[in-house]
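What you see is the complex with one protein chain gone and the rest in place.
Labels for the chains are A, B and C, by order of writing; each one numbers its residues from 1.
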Amino acid sequence: GRFGEFGGRYVPESLVAACAEVEEAFREAWSDASFRHRLERLRAVHAGRPTALTPAVNLSAELGVTVLLKREDLAHTGSHKINNVLGQALLAHRMGRRRLLAETGAGQHGVAAATAAALFGLDATVFMGERDIERQQLNVFRMTMLGAEIVPVRSGSRTLKDACNEAMRHWVTAAHDSYYCVGSVMGPHPYPWMVREFQRVIGEEARAQCAAELPTSVPTHVVACVGGGSNAAGTFAGFVDTDARLIGVEAAGGAAMTDGTAGIVHGYRSRVLQDEHGQVAEAHSIAAGLDYPGVGPEHAYLGDIRRARYVTVTDDEVVPALRRLARTEGILCALESAHAIAWVLRAAGTADLPTGSTVLITLSGRGDKDMPALMATATR
Amino acid sequence: GRFGEFGGRYVPESLVAACAEVEEAFREAWSDASFRHRLERLRAVHAGRPTALTPAVNLSAELGVTVLLKREDLAHTGSHKINNVLGQALLAHRMGRRRLLAETGAGQHGVAAATAAALFGLDATVFMGERDIERQQLNVFRMTMLGAEIVPVRSGSRTLKDACNEAMRHWVTAAHDSYYCVGSVMGPHPYPWMVREFQRVIGEEARAQCAAELPTSVPTHVVACVGGGSNAAGTFAGFVDTDARLIGVEAAGGAAMTDGTAGIVHGYRSRVLQDEHGQVAEAHSIAAGLDYPGVGPEHAYLGDIRRARYVTVTDDEVVPALRRLARTEGILCALESAHAIAWVLRAAGTADLPTGSTVLITLSGRGDKDMPALMATATR
Amino acid sequence: MPGALETTTRAASETAMPGALETTTRAASETAMPGALETTTRAASETATPGALETAMRGAGRPRLVPYVTGGITADWTRYLLACQAGGADAVELGLPFSDPMLDGVTIQRASDQALARGATVEKILTDLTSVRDQLTVPVVVMTYANLVVHAGATAFCRRLAAAGVTGLIVPDLPVDELGELEPAAARSGIDLVLLVAPSTPAARIRQICARSRGFVYAVSTMGPTGERDTLDGRAVVLAANARDAGGPPVLIGFGVSTPAQAARAAGAADGVVVASALVREVLDGATPERLRQVVAGFRAALDATRLRGTTSR
Partner (left out) sequence: MPGALETTTRAASETAMPGALETTTRAASETAMPGALETTTRAASETATPGALETAMRGAGRPRLVPYVTGGITADWTRYLLACQAGGADAVELGLPFSDPMLDGVTIQRASDQALARGATVEKILTDLTSVRDQLTVPVVVMTYANLVVHAGATAFCRRLAAAGVTGLIVPDLPVDELGELEPAAARSGIDLVLLVAPSTPAARIRQICARSRGFVYAVSTMGPTGERDTLDGRAVVLAANARDAGGPPVLIGFGVSTPAQAARAAGAADGVVVASALVREVLDGATPERLRQVVAGFRAALDATRLRGTTSR
């Protein structure tokens, strides 16, 4: 399972069989109409899909660019993460597993995984760095309310990357009855591929909605934020066979596509932020969900073949972007999603995004989770 | 504008003309297909309607009752409040007003009003009791991010009921350029009627969704929580002409239908919690949105003619109900909505809700806003 | 489900078309509502002779001055009533404090909160009033909110007022369309029900209100709650003139009459003034009854001066 030279299955021998089992089960399920039907129904009746496509009328007028927003912030649990966990939980259930394992940073994937586990009557064990637990108490509490067990990770930087390691370590011991539910288009094969397939619904819905909304049917530009990159991968999947320019927006402090070099972490080969000695660096972004030193291998590939372009915005651009969208459209998006907005604000009217362009932006999630941090910033 | 003996327009003479203007504008707009069409599009592209109808499969199995959840928690801004404010903001815009005035208690209506104002390029002034501002800092911040001005209300109990008074006082001075956007099925005519019409979409969608989901087409019971009562009024509107039993669930500490007596507050006649001397009492509920001493006049009427039944649940029943829904269905609902769940948990299998019943419950909003308070309770 | 109830409900609450709803609503109110008494009431009141308050207002022979005191604001609050009379009031307005005074600005809100916090109730205030009633020679007009009337029941409420010697009643959140059973109940108890007109009231409606108001017509000077203001709203003069042209009882300007000079200006266009927040502020600030008497006397003098300057007074 590779995207060009990226991807692969760089796991200990003790996990190779577990990965292979997941791959086999997914291949089988994904070609089974009843599995797909069940997933589609879950998406509709439980997760609130399809999510809306919102023409950002005021912002469009101000920028001279037609802006359409794909509203993953309206999906159940408040972000696109639910698309992935519903698919994986359904698969885990089909495989007869009793427990979901998940890593989480800011807690969004953890909450989504706990949600899916509750729905399927599975146990959930969520690995979370001790520092993230302190910073994201509300999401920790949400997971607890949903019945998940939280395992604090005290190694390394005590953040997401260490939680990923710890989840893998635990998976080795528990693969017989537990399913590792990876949170983004990362991890060993088949995860980057499988998670993209589960997130593809974003792009496919948006493609159809754009066709109904735009005289040109397809937007000229498709923009999404990239941390691990699952919302971008899902969005791009709907437009990769069109003429649309695909733009992934990374946090300047966590830009594996821009600043990373070839490396292997968490079971896959991709671009990785690392120091001169090959030690994986910590990412630093105001958006916890982009605070990750790697990036999904498909993005590394799409960047290499120049089918997608990856750009960065700084923390300083993100808060004003979030605020501007709030004031023009009445939408408080997540800090992660605000990266995509920030790039559009900067690029509109330039050669990167000429006046008259039509741009689809995926809003990966809602901003409620970020309000405490923004409040702290505002009162500082 | 009355519902039996309830409702009316009990406002100072200086507001009579303003109310009449709103009424006239609404009547005209509501019979104008282009207004309705614009509202429908806004609901779809901006607010994420229709919201899902979720069969609560696990809870149903446990209770022996088929439970369907109308998912207003998935609507933009996180509750059904958006349905109302989109309608009223569209009306204010049509009337040429430049500013929305709104009262808010927990902040949900304030956030929704600020959202709609941003979308329509209107200013927003939100009146909020000083005590509520202290208790709901996150929602205050959300409103600020959306560009709204918050006016702290320092009179009386410094909570919602005082914010209502202050909003009315301000409206008197500003009726020429401001529109008072009432947050529930309360206030002077035409508000209780108009707000129900804007919330009717909940019931109408649910009616159609139930028809697709249930062999019996219509559920045997329809349950919604009641504070001011807008989500219940909107839900009931879709089923009032069926055989479904309509049940409104109040907070035991704010049960105007059960404990209130005839009275007049905030411009309408209804049941009101008051002391022996006719002074309006403060309500006390764990759910801030049910912390209101009055109730929409239509509910008083539906109760009087016995078309709907009103019951109460205590704070002690609500938190376990919220937790149970979270653990069985992966849905963290608002404390307000958990009142409806709590009644169903209590009534299932009794004469009130016999085994084999089909019950539609409106989840008025999502629970994220309540997590800080629940965390505080849990650690106490 | 009973078919009859269902039909009613659908009609009242479920019909989507405004037209249909309106019809239903009108039908409902004509059969079940206080409003149904309107026709009868108007007929009754149009033929009635003026009550005690209106007689006093009409016969004053000078610009009328009606000071306001919040009942129960202090333990010896009745001394403020007497002070108002001593200062030259033609009638006194007695506020029965309510928890949710929608039309009042901060001063009267604070006074209401203070009185309620002291344990003031309608019954206690009226009992206090009774104890000084024989020292009061001017009419007492009660001002309160609709909920206190509804809570007691309109008939019982009016009887209780009458028993305490009250001869007038102002309920600012009962516009003329919502008077319902209070209008006949007041008439039966000999209470003059004072109605309000506002700058936003259309001309035809001013005529309707003036025709039904008893005692006097309360012309709200400004679009806003009660409270002191730097200047008297210019719309007050126009409104008072229109109200006087309608030919009902005397027209008094109230809301924002903050100084003797403003009172004098208001009296130039109307039959008198109601002064509330300016006095209540004094009481909240700890004024003695004598001090309040002096303040009222200041308003009295300014009003009387307008007559000396030849201003019209009916």
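In the analysis below, a contact is a pair of C-beta atoms (placed from the backbone, for glycine too) under 8 Å apart; a residue touches a chain by one contact, two chains touch by 3 or more.
Source: prediction; values computed, not measured.
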item	value
Chains on display which the left-out chain touches in the complete complex	A
Given A:Thr144, A:Gln199 or A:Gln274, the one touching the chain that is not displayed	A:Gln274
Among A:Phe35, A:Phe141, A:Tyr179 or A:Tyr301, residue touching the chain not depicted	A:Tyr301
Residue of A:Thr66, A:Asn165 or A:Ser230 in touch with the missing chain, whole complex considered	A:Asn165
Sole contact to the chain not displayed, among A:Leu100, A:Ala148 or A:Ala175	A:Ala175
Residue ranges of chain A at the interface with the undisplayed chain	1-5, 8-18, 26-27, 30-31, 155-156, 161-162, 164-165, 168-169, 172-173, 175, 193, 196-197, 200, 236-237, 240-241, 243, 261-267, 269, 272, 274, 277-280, 298, 301-302, 305-307
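Note that only the chains that are shown with their structure count from here on.
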item	value
Overall pattern in which the protein chains touch one another (line/ring/star/complete/other)	line
Most centrally placed chain - per-chain CA mean versus overall CA mean	B
Geometric centre distance via CA averages, chain C-chain B, whole Å	34
Chain centre separation (chain A, chain B; CA means) in Å	34
Inter-chain centre distance, chain A versus chain C - centres from mean C-alpha coordinates, in Å	64
Numbers and ranges of chain A residues touching at least 2 other chains	none
